[in-house]
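So the structure is just underneath, and the comments pick up after that.
Heads up, one of the protein chains got dropped from this complex, but the rest are sitting where they should.
Now for chain A:
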Amino acid sequence: MKPMTVVTSLGVALPAANVDTDQLIPARFMKEPRSVGYGQFLLYDLRHDAQGEPKADFILHHPEAGKAEVMVSRRNFGAGSSREAAVYALVDDGFRCVVAPSFGDIFASNAVNNGLLPAVVTEEDAEQLLAALGSTPGAITVDLEALTVSVGAVSVPFTLSPVWRTKLLNGWDDIDMTRQHTDAIATFAHQYAEQFPWSAPFPPDAALIGKG
């Protein structure tokens, strides 16, 4: 994963609460391999009308929106389904940061695992940023060292767990980190199996298969 320090880019405002992961990527697109690029599915049903025509006035269809790397939205962003595809859709569309007053827990950890920063601001500050951006993409800076988001004269602090901050700053990957602990895991697994012998699955007798 690419390390991140400061993102200076364009930001887009998505002034809605509860933008859940079903909206970020509708389920029907999730059988596609990642190689097709998930950006085309981002917020698909919000940005198209019932006939499947793109809504010209939707922010992501603004001619400048393709360059945007930051999205600002309202509370409970990414709630719901654990589908990491919601993060893939944002990342494949070029986003590196989402700013909102709160995030679904699973979405936030999926985001960090893909180098997408979930920046938490207060409700008031989110409203300020949304107002400053308005209905067109606008210049925005997200500083992961200083933990600030700025649009023009509006500059507000954001929060992020220190663990996630370190991970994003360094572009670390969990599997690599964990492999340093291989011996500790093996020791634990051994002791655990002795202490809780019943926790190992007891495969059913063949006769029981098919009985509930």
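To be clear about the criterion, contacts are C-beta pairs under 8 Å (C-beta built on N, C-alpha and C of every residue); 3 or more make two chains touch, one makes a residue touch a chain; residues count from 1.
Just so it is clear, contacts and distances are computed from a predicted model.
Between the names "Beta sliding clamp", "Aspartate carbamoyltransferase", "3-isopropylmalate dehydratase large subunit" or "Lipid II isoglutaminyl synthase (glutamine-hydrolyzing) subunit MurT", the one given in UniProt for the chain missing from this structure view is "3-isopropylmalate dehydratase large subunit". On the side of chain A, the interface with the absent chain consists of residues 16-18, 20, 22-23, 26-28, 30-32, 34, 45-46, 50, 74-76, 79-85, 87, 102, 104-106, 109-110, 113-114, 123, 161-163, 166, 174-175, 177-179, 181, 184-185, 188-189, 192, 196-204, 208-212, using the contact rule stated above.
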